[in-house]
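First comes the structure, then the notes that go with it.
Omission of a single protein chain aside, the complex is shown with its protein chains in their original locations.
We call the chains A, B and C, going by the order they appear; numbering starts again at 1 in every chain.
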Amino acid sequence: METFFKEAVVPHFNFWIYVIIMMIGLWSVIAKNNLIKKLIGLSIFQTAILLLYVSLGVKEGATIPIIDHHAAELSLAGDAAAINPDAIANPVPHVLMLTAIVVGVATLGVALALCQVIYKDFGTLEEDEVLQKIKALHDDV
Amino acid sequence: MIVAFDIIILVFLVIAAIISLSVKDLLAAAMVFGIYGFLICLLWAEMGAVDVAFTEATVGAGVSTVLIVATILNTRRKSTD
Amino acid sequence: MILTILSVILIVSGLVFFFGAAVGLMRFPDFYSRMHAAGKGDTLSTLLVISGFALYQFRDIHDFSHDWPVLLVVLKLLAIVVFIYLTSPTSTSALADAGWEDGIDPVIEPGRENHLEDDCHRTPPSSPQP
Partner (left out) sequence: MKAKIFASIAVAITGAVLLYAVTDFPNFGDPRSPANAGVEGGSPSASLYYIENTYRDTKVPNLVTAILADYRGYDTLFETVVIFTAGMAIFAILRVLRNENAPSAPSPDPEASNRTIDGDHHRIIVGITCRIAVPLVQIFALYVVAHGHHSPGGGFQGGVMLGASFILIALSGSLRDALARFSEASYIRLASIGILIYAGVAFLPLVFGRNFVDYGALKGLLGTDGEEMARSHGIFGVELGVAFTVMSIMFAIFANLSTRGRLKGGL
């Protein structure tokens, strides 16, 4: 038990919590009845994935991915050791996730617009009531 | 990267996620979701991803909360679960 | 050295006011007094903490012609202070106003009358039309 805790949990504690956050989001997407609640759960699910990606680029003791002025001048002058890659966080996951966040809010807007259209047509945002009304609609025809 | 800071924010993150999914008032859920966005922003600033933190501060805590509130005010505020 | 001590004093007193605001938020009886504690304590403590940071930055200035970028940092911090002084009381006022419109009554000592009713009339709550 203790070795499991030391080898599996402690070095990956943040990944464990990301999985928990992801499970909260997934559970709410399946089990919640209100459509807005489902969308909030979906956003939480999304942030768990973004967190996983960004934390893959973290380096212990590293700074932000903006090159210092002096180091930049030295590297232009030809000093290859001026920029230490281990002291700068990995910028690639940041780039990927930065665009994903903005695309995420735009698609959240589309989903909320669909919610408003559903409310206009059925008068409710509860999933079971919407399903009942759709069924009644089919029975009429 | 500071491990103690990391753990504190992650615990608050889980609490905020559970609260925002369990309150029945959707307006309160939207507000707690804004708090969740700010906590994520703090976590990213702490991980060294300043650009991502900046984006999350404007998008997650500002615009997406406003969009959810705009939808709630045009539909219904109470939810059954 | 003096600058360090001064900035530490400013930051610590700001934290004390933050603590007061948090205690007030937990302990006060109704919405309006809680808003009061949060708004007042928050604004003052933010001023104290950020001016402490600004003073701490001044330690790095030895030679002005070489260290002028530090002054830009100080100016940015002061701009944050001005902006918070502008927006924080406004948001407190807007929240209290929204609470009044929503029908939250202040807790008033028994035997006293509520003068707020005379000054501000409530608009009837508008129900969102489907």
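Everything that follows uses one rule, which is that contacts are C-beta pairs under 8 Å (C-beta built on N, C-alpha and C of every residue); 3 or more make two chains touch, one makes a residue touch a chain.
None of the values given here were measured: they were computed from a predicted structure.
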Displayed chains contacted by the hidden chain, counting the whole assembly: A, B, C
Residue among B:Ala17, B:Leu43 or B:Leu67 touching the omitted chain: B:Leu67
Touching residues (missing chain, whole complex) on chain C: 83, 86-87, 90, 93-94, 97, 101
Positions on chain B where the hidden chain makes contact: 1, 50-51, 53-55, 58-59, 62-63, 66-67, 70-71, 73-74
Chain A residues touching the omitted chain (full complex): 7-8, 11-16, 19-20, 22-23, 26-27, 30-31, 55-60, 62, 64-69, 72, 75-76, 80, 83, 85-86, 88, 90-95, 98-99, 102-103, 105-107, 109-110, 112-114, 116-117, 120
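We take it that only the chains that are shown with their structure count from here on.
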Centroid comparison with chain B (C-alpha atoms), farthest chain: C
Chain centre separation in whole Å, for chain C relative to chain B (CA means): 21
Whole-Å gap separating chain A and chain B, where each centre is the average of the chain's CA atoms: 11
Sequence positions of chain B contacting 2 or more other chains: 74-76
Chain A: positions in contact with at least two other chains: 119
Of all residues in chain A, those that touch chain B in their complex: 13-14, 17, 20-21, 24-25, 28, 32-34, 36-37, 39-41, 43-44, 47, 50-51, 54-55, 57-66, 89, 93-94, 97-98, 101-102, 104-105, 108-109, 112, 115-116, 119, 124-126
Residues of chain B that touch chain A when the two form their complex: 1, 6-7, 10-11, 13-14, 17-18, 20-21, 26, 29-30, 33, 36, 40, 43-44, 47-52, 55-56, 59-60, 63-64, 67-68, 70-72, 74-76, 79-81
